[in-house]
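Note that one protein chain of the assembly has been removed; the remaining protein chains are unaltered in position.
Here is chain A:
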């Protein structure tokens, strides 16, 4: 695990690339929901995938959560999976706003649509800066209205050795709507990512 750590320069580089990609995604989300998104500095860290479920279980304690996954595949062996976690409080407000009907299946449809907007815009922005290009698997709902989502997160996360946890909180002005994004990247892709970051840094 030690050899997979980022140097401070690599971490700073990745954080800035993520910041730019997040700006694009937030702009898309703001237009989609016709509101304003408060951007915060994204916190990124490498975590052992085993620790993920515990971390998120405590954050979302006693709330039901929807969890949506999107796999991505890029050039140079870059690949991974993003997981979006949505708190379901106030989701119905957004559903009404966007004209989705008020039942569980359309709520799932709405969150899949929002995830698709957010994650593909984010990942395309990241890929473009790295002069890479990603293709995507269809988004899938891992868990909906589930108090035991931590178990499902655990079974998804265990397929990967390491996770790059990007705490992105999308907070809207007009409505309370928070979601978290986790980027899961397998060990060998993480090595690739480090090489790509080094090449990128060498151009300055």
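What we mean here is this: a residue touches a chain if its C-beta (ideal position, glycine included) is under 8 Å from a C-beta of that chain, and two chains touch if they have at least 3 such contacts; residues count from 1.
The rule is short, and it goes like this: contacts and distances are computed from a predicted model.
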Identity of the absent chain, which is to be given by its UniProt protein name, from "Response regulator", "2-oxoglutarate ferredoxin oxidoreductase subunit beta", "AzlD domain-containing protein" or "ABC transporter permease": "Response regulator"
Options A:9, A:50, A:131 or A:188, residue touching the unrepresented chain: A:9
Contact set of chain A toward the excluded chain (per top definition): 9, 12-13, 15-17, 19-20, 22-24, 26-27, 30, 36-37, 39-41, 129, 201, 204
